[in-house]
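Only one protein chain is missing from this complex, and each of the others stays in its spot.
Labels run A and B following the written order; every chain starts at residue 1.
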Amino acid sequence: MSLPISITVAQKAGPKLTATALGVVLTVLVALPLLHLLPADSAMYVSAYTLTLIGKILCYCIVALALDLVWGYAGLLSLGHGLFFALGGYAMGMYLIRQSAGDGLPAFMSFLAWTELPWYWYGTSSFLWAMCLVVLAPGLLALVFGFFAFRSRIKGVYFSIMTQALTFAGMLLFFRNETGFGGNNGFTGFTRILGFDITAAGTRAVLFLATVALLVGSLYLGFKLARSKFGRVLTALRDAENRLMFCGYDPRGYKLFIWVLSAVLCGLAGALYVPQVGIINPSEMSPTNSIEAAVWVALGGRGSLIGPLLGAGLVNGMKSWFTVAFPEYWLFALGFLFIVVTLFLPKGVIGLLRRKSS
Amino acid sequence: MPTAVCRFFLFLILLLPLASHAGDAADFAAASPAKQAKLLESWAAAPDAARLPLLEALQQGRVAADSDKTPFIENAGRYQAVEGAAEPVGSPRKLRLNNRLRGLIASAMASHQLLADDPAVRLAAARHLQKSAKPAQLGLLDARVASEENQQVRDALSLALANLQLVDSNPAVRLAAVRLLGETGDPLARTRLETLLDPAVENDAGVRTAAETSLAQVKRKLLIGELLGQAFSGLSLGSILLLAALGLAITFGLLGVINMAHGEMLMLGAYSTYMVQIAFQKLAPDYLALYPLAALPVAFFVTAGVGMALERTVIRHLYGRPLETLLATWGISLILIQLVRVLFGAQNVEVANPYWLSGGIQVLPNLVLPYNRIVIIGFALFVVVLTWLLLNKTRLGLNVRAVTQNRNMAACCGVPTGRVDMLAFGLGSGIAGLGGVALSQIGNVGPDLGQSYIIDSFLVVVLGGVGQLAGSVLAAFGLGIANKILEPQIGAVLGKILILALIILFIQKRPQGLFALKGRVID
Partner (left out) sequence: MRATPLPEFMLEPAFDPAGSSRDAIGASAVAAQGLNIRHGTILTLEEINVSFDGFKALTDLCLYIGVGELRCIIGPNGAGKTTMMDVITGKTRPDSGVAYFGETLDLTRMSEVEIAQAGIGRKFQKPTVFEALSVFENLELAQKTSKTVWASLRAKLSGEQKDRIDEVLQTIKLDASRQRPAGLLSHGQKQFLEIGMLLVQDPQLLLLDEPVAGMTDAETEFTAELFKSLARKHSLMVVEHDMGFVGSIADHVTVLHQGSVLAEGSLAQVQANERVIEVYLGR
């Protein structure tokens, strides 16, 4: 029941407050890359490490948002969004690695004594085609999987398990050396993007800004969808799919649309993640990563769009701190987080904040 | 210096005839390794029943020699002369044997065993000689084939003979040998026959054609062995999946709860086995072989206890919210994994098979069925039967089924649903613990043990249909066999992906799994 209430609450309880908070966050996010361009000894200088870390978290925020669209609104808990993220990342990674390799084959292929590029990597030296792949690979996979899954009315935990198995299968496939995805190590050692030095401050700043833009764009799109009749149909579908069918709606189309959209958003996030972090490997597809994304959304608050962003930020912030300070205890903390959120915070942090403010 | 060495050798040479008078054992003890090899080869060609104890002792590494090079057989700390009744001078030292010698000893032993009274011993010996016979043994084998009464042993011996006859100078003998080899399913026969196809090796065209026919025969037989082997490993994988999925099917069917920590129950079961093993090593090393049996109840109660505790503290509050339960139990699994890592280390721990679970039965020349896997298949079926009895013949089972079908109604009838939930969850976890004991006997035991089984066992539950024992059994074995048949054809990874695709397609047809209760749709 979060959607209409959340909207009314947001409308009544503090449109000004919400708008101000969003404005401040956005200003900071735009300022960060500009501060990175300052000379390194300046007091306001933002280090490459910080910028990369925040950029990475922003990519995760987009994933959380995409997951919220399918889970919070349509009630489909995907445990395989890491796959879509990684597919986008791999498409981008291939472009980057070929930029670095010049005219020759990527190093890992020469290492395998391959003489030719596998067919599915044709054309990846072109940035435009690589971008098409970033959208098409996760989009088509989601389309095919979703078509069959929704046709047979797989839902609830069954759907979650199937998506988890899907990402697991993907991980196994990408782990193999002979499949042409760089095996265990994945793609790394990028040097250039569109002819620019990938580690240059300017490039970093632009990539960061692109991530912010994508995040803002997805958020806008999410709000548009949530407030449209489409969003209401999704909510209805989540709560009473049968009733909706007897109203004459075909749930398959609705699910498929939001599912593919969500997968494509993840793919885009992955494509922006790779040049910033500098590596993509099959562990991004591990079921653990995807299920962690579910806890970002749960912690932030499902079906609220803003909440998952908060959740992704909080969990990943905590993770960066824990893995440095107490690496042994991070998994304990994460495990307890899963339990605490599901037991005591069914509406997430955003629910808490709203209860306080009203 | 050189003169000293010369003298020493002279001394040795003088000594030799003396030693040979003293008997085979003394010869052997005194000889150099090269000489020892020659001795063994000659013994293998002309067996003598009197040498059997010596060879046996040699095989077991119990032969020692004192400073006079008199050989003794060690027996529980006591030394007894092989020949005569000599007492050791000084403390005897064990004879050192290299691998080549060990092989020769086994071969010599086999040819001696051909004289044994027990046909089973003779058969085993003949089989051994099929692999190891040397041309020098040709005469012996020939003679034994002629005089052997037992049909089976004679067949085995003729094969061993045929192997040697492949290089006979007479083409007719070679032809007969080739034909005979065609009737075996021995992987070695294949390589031997393959070399014969080369005209440079075999100049007789008739023998070459015969070799081709025989080769085709052998290959067919090998294929059968391979297929049976795949089917067996499929059954074995299926039984493991079954043990992993059975408990899951119960908890999922009963509570509608996806227990992501179920894999960790397997892991805890395996670690319990490890602890029991250690306890046996420390407290009762004489009964160490029995530790897997003792581990069964321990693992069951440990995991059932953990399961019940989880049910009471966490899962109970999440009924009716399956997706949240999934996340919470995932959290639990993370904590359990990390806990085990902190307590036992991130490395795998060593759980050893007791003697009665190691080794296997040789069914075909290229098919060995390991005992541990056979036992686990049987054990899995035993657990299924036990679970079925528990669910269908006891009060608890009745309650569990009632709650599964209609929770509210059961509560109205006075079924203590809370207690039933707890016990059923404990039962499901306990079965996983039993599965962990089984897993510890065939694979590595490490903190990540459960993770590798969880997805597959969910697929079993999805495929088999919720709360259906028969469905789970069929789905587990079906998935296991499909996995193992696809693996050699298209590789393990593609096989897994293909199976996933097949499951998705299958669910198109039967959304409720293999076995589903039909009924009026209740909204």
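Definition applied: a residue touches a chain if its C-beta (ideal position, glycine included) is under 8 Å from a C-beta of that chain, and two chains touch if they have at least 3 such contacts.
Computed from a predicted model, the values in this text were never measured in an experiment.
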| item | value |
| --- | --- |
| Of A:150, A:254 or A:338, the residue in touch with the unshown chain | A:254 |
| Hidden partner chain, touching residue among A:117, A:173, A:236 or A:345 | A:236 |
| Contacts of chain A with the absent chain, listed as residue ranges | 1-5, 8, 225, 228-230, 232-233, 235-236, 238-240, 242-250, 253-254, 257 |
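What we mean here is this: only the chains that are shown with their structure count from here on.
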| item | value |
| --- | --- |
| Chain A and chain B, separation of their C-alpha mean positions in angstrom | 45 |
| Footprint of chain A on chain B - complex, ascending | 258, 314, 317-318, 321-328, 330-335, 337-339, 342, 455, 458-459, 462, 492-494, 496-497, 500, 503-505, 507-508, 511, 523 |
| Touching residues on chain A, where the partner in the complex is chain B | 71, 77, 145, 148-149, 151-154, 156-158, 160-162, 164-166, 168-169, 172-173, 175-176, 242-243, 287, 291, 294-295, 298, 328, 331-332, 334-339, 341-343, 346 |
